[in-house]
Each structure stands twice: as C-alpha cells, then as structure tokens.
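Every protein chain except one is present and positioned as in the full complex.
The block that comes next holds chain A.
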Amino acid sequence: MMTFLAEEGAQNPLIPDTAELVVGLLCFFIVFGLLGRKLLPNIQKTLAERHDAIEGGLERAEKAQAEANRTLEEYKAQLAGARHEAARITEQAREQGAQIIAEMREEGQRQRDAIVAAGHAQIEADRRQVTVTLRQEVGRIATDLAGKLVGESLEDSARQSRTIDRFLDSLDDASTAEAAR
C-alpha cells in the first residue's frame, strides 16, 4: 500500500514545495536538453529526408516529364521546320526546274529559228548562185545552139549578151506571169 504523510493541519496545496520545484525543473531541462539538442533534430532531419525521398522523387519525375515534353515539343517544332524547309526547297526546285525548262525551250526555239534562218539564207544563197550559174550556162548553151543553127558565131559579145538577157527576161516574165496566175 501507499505510504502517506498525513498531517493534521494539512498544508496549503497551492504552495509549491521548493524541492519538488527544483526536481521538476531539472527533470524538464534534461528532457528538453536531450530532445531539443539531439533527438528531435535527428527525427526532423529524417522526416525531411523522407519527404525529399517521396515528394522529391515525385518532383524529380515531374521535372523529367516536363523535360521530356519540352524535348518532344522541340523535336516536333524542328520536324515541322524541316518539313516546311523541305517543302520550300521542293517548291524552289520546281520553280527553278520550270524556269530552266522554259529557258531551254526558249533557247531551243531560238536555235531552231537560227538554224532555219541559216538554212533559208543558205538556200537563198545557193539559189542565187544557181540562178547566176544557170543564167550563164543557159546563155552559153543557147548561144552555142544558136551559133550552130545560124552557122555563124555570134561573136559580137554585146549583141550576144543583149540577146541572152532579153531571152532570159522573157523567161522570167513568163514564170512571173505564171506565178501570178
């Protein structure tokens, strides 16, 4: 059983006992000292570490996710840029191709025209030369023929050339008249 100290005129319970006061304070200071200096900082640190391990992991994951998203966006943007660039280049190439084709066509046309023109000129020159040669040849043959027929040589060249020219002019006239008709 408990042992009590029962006093006849029990003292006022609201007057604190000095010795108990001292013991109480000492006990509290020991508790406070050990808890405050060592044990609670320990657990505070651990709780912070755990918080970091859990929330920090989540935060890190979120950060990685954001990073991945950003990279994806960048990649997409780059891809879109590249597509755009490719389309631009294709378009440019097409334009250039068309331009080149047009130029080449123009050049071809020009060369054709030049060749045709050169041909015409050649033909004209040939024709003219043939005409001149033919005129001389026909004149000479006609003269020879006439000489043989007449029996005399038409040596008078002036008369001869005049006769030839007249003949030829009549030929020309005849062909011209025929052409006109």
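Note that in this section contacts are C-beta pairs under 8 Å (C-beta built on N, C-alpha and C of every residue); 3 or more make two chains touch, one makes a residue touch a chain; residues count from 1.
Here is the rule we use: contacts and distances are computed from a predicted model.
J.: Going by UniProt, what is the name of the one chain that was not included in the view, given "Response regulator", "ATP synthase subunit a", "Nucleoside ABC transporter membrane protein" or "Peptide/nickel transport system permease protein"?
T.: Options "Response regulator", "ATP synthase subunit a", "Nucleoside ABC transporter membrane protein" or "Peptide/nickel transport system permease protein" narrow down to "ATP synthase subunit a" for the missing chain.
J.: Which one touches the absent chain: A:49, A:74, A:113 or A:137?
T.: Going through A:49, A:74, A:113 or A:137 one by one, A:49 is the residue touching the chain not shown.
J.: Just checking the interface: what residues of chain A touch the absent partner chain?
T.: 1-8, 10-11, 13-21, 23-25, 27-28, 30-32, 34-36, 38-43, 45-47, 49-50, 53
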